[in-house]
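Yeah, one chain of the complex is gone here, protein chain that is, but the others are all in their spots.
The block that comes next holds subunit A.
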């Protein structure tokens, strides 16, 4: 503790920081980034294990018949039913089948009010079907959910879910005869995928949503402990893809993921994460440390982070997590020329998962909620990735602190004796010590500039560092501090205001100008672009007003320091909720924002501006769009497809924010964008 409370010691720390801050921040960024990416290397991560004793995964033998004939019968019936009208989902059929089984079956109507009323006033109506299998020997205090999204055959964009429906029916028939359920099982069929799931969950928990108006549920059960979402096509599948990224980057408890993976493996079904195949060697600790394995694992991990960063749910499961219901999606993928898992094997997997979940005594709480998966069977926990991320974020903070110190030292200079000799000596020492450190010399220049502004202030920080601390009258220091702060307050306020506008913009614009005959996607994109370009010129506008000399007359060090601290604060807070988003933002923004500074060289200034624009939220969105459409024939196609993708991305982001309360859009527009705008002002400041 003495290190920070003792002024002499503190002085030493400050000296160390001031002298080496460039090296330190560069080093911490590189080490952080390298360390983070190295976590996919097998010896650096750990293999998954079950923390929850109660699960007893795979101990119980199946009680299903060897071939679950009812599943194939249901599948055939369903296929015929769906073919009669390929544009309709088989609500009625499912309802009547569950009724036939003698289960409590209900429907729930809901309507979606379009967030942008002016564009389309139409209300979309949907219907969920659900059925409750009551546990015989307990009160209905707990429940498990098996959810299947309803997708008509005509919907080619997404895989069909007919297999899931047939399987749910067959399993309901089997489960009904068993005496061992300790929790009710709810079979849920949702219309419009996530929107239906959201409506049902709102109805179940009696919460209200502004845009999804859900009817009350007629039948209900107890607290939902876990949910499995099935996306199985009518055909036999070749492998299972586990989807776990939920709303706002939330993840299910790792125990649930392990359970699903383990039971798939037990039935000899292939299970993958983001369609990435993996070597058995990587899972087991003997030989998984080859470069090939590392590359594979890294791309799996980055893929997972990519999806998590979006903050959009990758399936129905994503919305259950919002209600603290652990859930994953199991997607069956049909791919020619591979070993198949038929519906009987799938039934056994689901049965096994439900028997294990049935054993639970408490909610999932033992295992990790924050983790990254480089493979289905290996994990990187929050304790492993957080230090590396911290180092990356620290790079910006170091610079922020040093700049803050530099600005707060200015008043000292005014107080000190205006001795040219002391300045010279200090300059000399500095030159000796950091001859090659260009930045320091530049800082010297700044000091000179400030000295010129306020004559009589020429003592350098070195004097203070050597222990010669003066007692400064507090009010004067305060006055100085205030003056500096006041100079940057307008910039901060304007940045915040623009952030708020970007956040509210799309909705405001659609409300103000209702009669544009353009699509909502375009509307949102163009309004965003308009706000962004308007924001780009704000330093120019402020210049004109600030003074006649056509420069932004403010303390850029203070501005940058505040912006860096704010950026670090925003990114580290974000990292606790959505590490992936925080990681990508940090990896891209921190190097540019820490380097940016006012400079007289026209070329350098333009270069800085270009770099800043490149890491601006808007171009990041475009980049994401382009990357997500990567395998394209020609560069032109890539760009058009990328543009279309990013348009959809922004649209979905805004829609998710309205429908599901996803906050990725809010974070980008109202937090990252204003912070970025503060940095944007810096190259506009005259370095003199």
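Quick note on the criterion: a contact is a pair of C-beta atoms (placed from the backbone, for glycine too) under 8 Å apart; a residue touches a chain by one contact, two chains touch by 3 or more; residues count from 1.
Simple rule for what comes next: contacts and distances are computed from a predicted model.
Here one chain is missing from view; checked against "LALA0S04e07932g1_1", "Glutamyl-tRNA(Gln) amidotransferase subunit B, mitochondrial", "GPI-anchor transamidase" or "Signal peptidase complex subunit 3", UniProt names that protein "GPI-anchor transamidase". Among A:13, A:154, A:361 or A:508, only A:361 touches the chain that is left out of the view.
Only one of the listed residues, A:38, A:56, A:213 or A:298, touches the absent chain: A:56.
Remark: the omitted chain is touched by one listed residue; of A:111, A:182 or A:215 this is A:182. One chain is missing from the display, and on subunit A it is touched by residues 53-54, 56, 59-61, 135-138, 178-182, 355, 358-359, 361.
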